[in-house]
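Of the protein chains in this complex, all but one are displayed in their positions.
For reference, chains read A and B in written order, and residue numbers begin at 1 within each chain.
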Amino acid sequence: MVGVTEVYNTLWIGLIFMVLGLPLTLSYRTTGIINFVHINFITIGAYVGVLLSLLGVKNIFMVALVAFIVGAAIAVFDNIAVFKPLSRRGANVVILMVASLGLWIFYKYFLYAIVDLIGKAVKENLVSVILELDILPTINLGGIVVDGKFLTTLTLAVIVVLFYYLVLTKTSIGKAIRAVSDNSQLAEISGIPRDHVVNFMWAMTGGAAAIGGLLWGIFAIVTPEVGDWLILEIFAVAVIGGLSSLLNTAIGAFIIAGAENIVMAALHETFGLPLSFRPFITFLVLVIVILVKPPLGAGGGLPYRFFKPRKR
Amino acid sequence: MEAYPIGSLNPGRGDEDMVEFNVLGFLIDWSTFFAIYAILAISLNLEIGYTGMANFGKVAFYAIGAYLSAVLTIVTFLTIFGVSAPLYSVDAVIALGKHGAELPWLNIGLFILSIILSAIVTGVVGYLVTYPTLRVGPAFLGITILSFGEMLRFFLRNYEPLGSTYGLFGVPHPFQWVPDPTVRTGIYALIVLGIMFGVYLYAERLVNSPFGRVLRAIKDDEVAALCLGKHVPRIKATVLFIGSAIAGVAGALYLFYLGSVNPDMFIPRVTFDIWAMVILGGMGNNKGAIAGAAIITFVDRALTFITPSLGLTAYITPDYIRWMTVGLLIVLVLLFKPGGLIPEKPIKTPALEVANKIEEG
Partner (left out) sequence: MPELLETVDVAKYFGGVRALDGVSIKVKEGSVIGLIGPNGSGKTTLFNVITGFYVPERGEVWFNNEQIDGLNPNEVYLKGLVRTFQIPRLFPSLTVLENVIITPPYQIGERVLDAPFKKRWEKQEIDLAKKAVELLRRFGMGKYIKSKISELSAAHIKMLETIRGLLASPKILLLDEPAAGVAYTTAKELFEYILRLRSEQGLTFLIIEHRLEVLMDYVDYVYVLHNGRLLSEGKPEEVVQDPKVIEAYLGG
C-alpha cells in the first residue's frame, strides 16, 4: 500500500523542487541558457547553512537570507564576468551553456577545496553533514502532527513563491523581466536598461535556487554533490513546465515528486523494483515529456514534426 | 564521493605505474591515452565543432564500447575453454589469465570484432537516444544525454551480471601472447595511434564535403537549413550515430589497454575532459581536437608523476586543483580565445577551387 508517508514526502519534496525549478524556468525563459551553475547554487545554498551553523548563526530565516544573497551574488557575477561578454561577442546559446558547464566544474571543486580546508581546520567532517539549524517547531493541529522541518520548508517555499509572484507581476522591473523573455525589443521601452533587468533576473534565480538547496539540506544530508544529484529532477520539472510557464513548473515539481515517491513506492510493492531506481522514473518522465509534449517555442526549437498531423 | 588519485583521465584505476619513472613506459602510456582521447575529441568535435550539438554525455558511448568489448571477449573465452562461471567471478578471471595467451588469433580476432561491434552498437544507441530530443532545441540534447550517461552508470553499478561496482576483470590483451610487456604495450600504442589517424582522416574527408557544408549550416542556423530542404533532425542524428560509434571504438581500445572496466571509470568528468580538449584545441578543427587531447593528456599524465613530490597534498587534494583548472580553462578559453589554439578554417570543397580559378582568370 502506498501510505501517508509517500504523500507527505511528495508534498515536502514537491515544495523543494518548486523552489528549485521556478528559477531554472525563469532564467531559461529570459536567456535561453540551461545554466549548469544552477547545480552550484543548490550545493552552495546548503553549505551556507553548514558554514553559518559552524559560526553559530542558526536562525533559519537569517541563514536563508544569507543563502539568497550568496546565490544571487554568484549568479550576477557569472553574468557580468562570463555570459554578458560572451553574448555581446555573438556567442550562441550552446556556447553559453558550455561556459556554464565550465563554471559548474570550477565552482564544484572550489567548494570541495574550501570544505576540505575548513573541515581540516575545525576537525569536522564537512563532506557529509546533517544540518542543525533553529527551525520552526513541530506543531500539533488537532491530532495531526506537522513536523517542524516540513513547516519550515512550507514557510520558506511560500515566501519564495510570493516573492516571485509579486516581483514579476507587480513591480516595473518584474514586468521588464517578462518583457525581456518575450521580446527583447519591447523591453527597451520600459525605460530600465536591459543589463539591469538581466542582472536582477539572475539575482532572483541564484538566490531562490540557493534557498532551495538549503531546504534540501534540511530534508536530507548535505554533501558537495547534492546539486548534482538533484539536477535531473529539477530539469525534468522545468521541462514539464515547458521551460516557459512558471505555473506549470510548479505543477511539474509535484508531478516529479509524486513519481519519485508515490509511483516509486507502488512499483516497489507491486514489482519489487529497488527503491534506488528512483532516477530512472524521472528520466523516463523526462523522455516521455520531450516526446509527447516537447517544450517547443521555448527558445531554439525546430519547426519539425516527427508525426504527420491527422488529415482532415 | 570517491576521491580519485590524480591522473583522473583514468579514474577508477590504481596508480600502479607510479613506482618509478621510466621514460619509455611514460611515452607508451601517454601516447596510448593521447590517441584514445584524441579519438574521443575528434568525435565530440564532429558534434559540437561542426554541427553545433552539445553532447554532454560522450562518456556513455565510451562506456558502452568498453563494456560491450569486455563482455564479448570474456564470454567467448569462457565458452571456448569450457569454463562455466559468472563473468565477474574469480574463477573466470583465473581462467582468463590461464588461457589468455594460448591462441593469438583468438585475441586478435576478438579485438577486431569488438571494435566493429562497438562502433555499430554505440552508433545505434546514439541515434536512438538522441533522435527524440533533436527538434526541441540545443539545451535538451545535452541534458538528456548527460542524464542518459548517469542512468547507464547507475544501472551498471547495480547490475550484478556485469560485476556491479567492481566491474569486469582480466580481459586478455590482444597481444597477451607477446612475452615482453614493453613490446606488447608498444605495439598496442602504435595500433591505437594508427586507428586515431584513420579516424582523423575519415573525419577530415567527411567534413570537407557538401555534407560538411550542411553541418556548418546547421551549426549556424538549423531553422534556415531546414527551410532549405535539409532534413536537419536526420542529419543531426546521423552525426550522433557517427560520433557515438567513434566513441564506442575508443571505449573498446580503452578496455583492451586496461584489461578491466568498472562503472566509475565513466563518470561525467571524463566527458568534461574531452570538452576541455576540444575547446582548448579549437572547435571546428580536427587538428585542434588532436592538439587539445595531446596537451591535456600530457599534463594529466605528467601530474601523476610530479604532484606527489610537491608536498601540497597535506593541505589540498590535488584532484580538486586539477578539476578547478579544467573548469576555468573551459571558461577562459571561451572568453579570451574563442577559436582555441587552432581556429576553425573554411571547409575545403572543389567549389572553393572553382571560385579561386575564376578570381584569378
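We take it that a contact is a pair of C-beta atoms (placed from the backbone, for glycine too) under 8 Å apart; a residue touches a chain by one contact, two chains touch by 3 or more.
Source: prediction; values computed, not measured.
K.L.:
Have a look at B:Ile112, B:Val183 or B:Cys227 and name the one touching the chain we're not showing.
P.N.:
Counting the whole complex, the residue in contact with the absent chain is B:Cys227.
K.L.:
Identify the residue among B:Ile28, B:Leu72 or B:Ala217 that touches the chain left out of the display.
P.N.:
B:Ala217
K.L.:
Can you name the residues of subunit A that touch the chain not displayed here?
P.N.:
With respect to the unshown chain, the touching residues of subunit A are 303-305, 308-309, 311-312.
K.L.:
By the contact definition given up top, give the residues of subunit B that touch the hidden chain.
P.N.:
202, 205-206, 209-214, 216-217, 219-221, 223-232, 235, 238, 242, 284, 344, 346-347, 349-352, 354-356, 358-359
Keep this in mind: only the chains that are shown with their structure count from here on.
K.L.:
Could you state the distance in Å from the CA-based centre of subunit A to that of subunit B?
P.N.:
That gives a centre separation of 32 Å.
K.L.:
Hey, which residues of subunit A end up touching subunit B in the complex?
P.N.:
Residues in contact with subunit B: 28, 32-34, 82, 85-86, 89, 91-95, 97-99, 101-110, 112-113, 116-117, 120, 127, 223-225, 232, 235, 239, 274, 276-277, 279-280, 283, 286-287, 290-291, 294-296, 298-306.
K.L.:
Can you name the residues of subunit B that touch subunit A in the complex?
P.N.:
Within the complex, subunit B contacts subunit A at residues 1, 48, 52-54, 56, 132-140, 142-144, 147-148, 150-151, 154-155, 158, 222-223, 226, 232-233, 269, 272, 275, 279, 315-317, 319-321, 323-324, 326-331, 334-335, 338.
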